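Removed: one protein chain of the complex. Kept in place: all other protein chains.
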Amino acid sequence: MSEIKYLAKQLAQFSDERDWGRYHNPKNLTMALINEAGELIEHFQWRTPEECEQLDDQTKEAVRLELADVFIYLVRLADRLEVDLFKASQDKLVINARKYPAQG
Amino acid sequence: MSEIKYLAKQLAQFSDERDWGRYHNPKNLTMALINEAGELIEHFQWRTPEECEQLDDQTKEAVRLELADVFIYLVRLADRLEVDLFKASQDKLVINARKYPAQG
Amino acid sequence: MSEIKYLAKQLAQFSDERDWGRYHNPKNLTMALINEAGELIEHFQWRTPEECEQLDDQTKEAVRLELADVFIYLVRLADRLEVDLFKASQDKLVINARKYPAQG
Partner (left out) sequence: MSEIKYLAKQLAQFSDERDWGRYHNPKNLTMALINEAGELIEHFQWRTPEECEQLDDQTKEAVRLELADVFIYLVRLADRLEVDLFKASQDKLVINARKYPAQG
């Protein structure tokens, strides 16, 4: 099983065990997703682009866990919408490659 | 190679071929990530929770490609920060399980 | 009447004339607000901090109208929640002044 599908299964079980199904509808999950993206932003908003590349260890770990939160809600939302994230990313890259042809 | 690592490689190459490296710093990528999360929100903001579960085919496809965009920037950002998204999600789930113990 | 209260009245009337009341509930309006904030971000995400201070005229006008959209949804949301935005800002500034005392 792919990592994404494995995580989706874990999250469905995690939700079931806590009776969170009624909260985890697509509308709510898009809100949770952007809320976590906003928490991620907080670590970068007052730092210069250069400082953002050289985070101290404590901030790095906080950022790592915020990225995890975004990933978790993204995978949960995609699962609830029956979207295959990897397949979708491959389809989007084809569109992007057409839209922004490589120079050369 | 896992799907996430495969996509990270694709995105690094896509960026290199277009000389986008200077744009793809962590500060900018967090902004791009939340911008895409905001575009996702647009499809859900005026719909009731029930309507959000029964999207028409055209909206479904648009949502699928927005999810792809969020995923693409998340994977690109994690790669630039040298974060293993799957490992981070597993670490976060351990924290969450402690914070929200299952009933029973 | 203050500008904010005047705008709130305009927006209530605008909504009534279009029968948008059922869409303009607080949950939906927070989503519309962050969606507009995300559209604002788009103009700044690939520009350096320096470039963001020297926008061309066309981008400036686009940014001005995005700021208007954020303002419109913020005022509409505050109105629906019966929050006096100016009074709230004054209360928040007192809290902030205590949290971050001025040096000197």
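Per-chain residue numbering starts at 1, and chain names A, B and C are given in the order in which the chains are listed.
In this text, contacts are C-beta pairs under 8 Å (C-beta built on N, C-alpha and C of every residue); 3 or more make two chains touch, one makes a residue touch a chain.
As the structure is a prediction and not an experimental result, all values here were calculated from the model.
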Contacts of subunit A with the absent chain, listed as residue ranges: 23, 28, 31-32, 34-35, 37-39, 41-42, 44-46
Positions on subunit B contacted by the hidden chain, ascending: 30-31, 34, 38, 48-49
Footprint left on subunit C by the chain that the document does not show: 2-4, 7, 10, 14, 17-19, 25-28, 30-31, 33-34, 37-38, 40-41, 44, 47-49, 52-53, 55, 60, 63-65, 67-72, 74-75, 77-78, 81, 83, 85-86, 88-89, 91-93, 95-97, 100, 102-104
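Here, only the chains that are shown with their structure count from here on.
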Whole-Å gap between the CA centroids of subunit A and subunit B: 3
Junction residues of subunit A - those touching two or more other chains: 30-31, 34, 38, 48-49
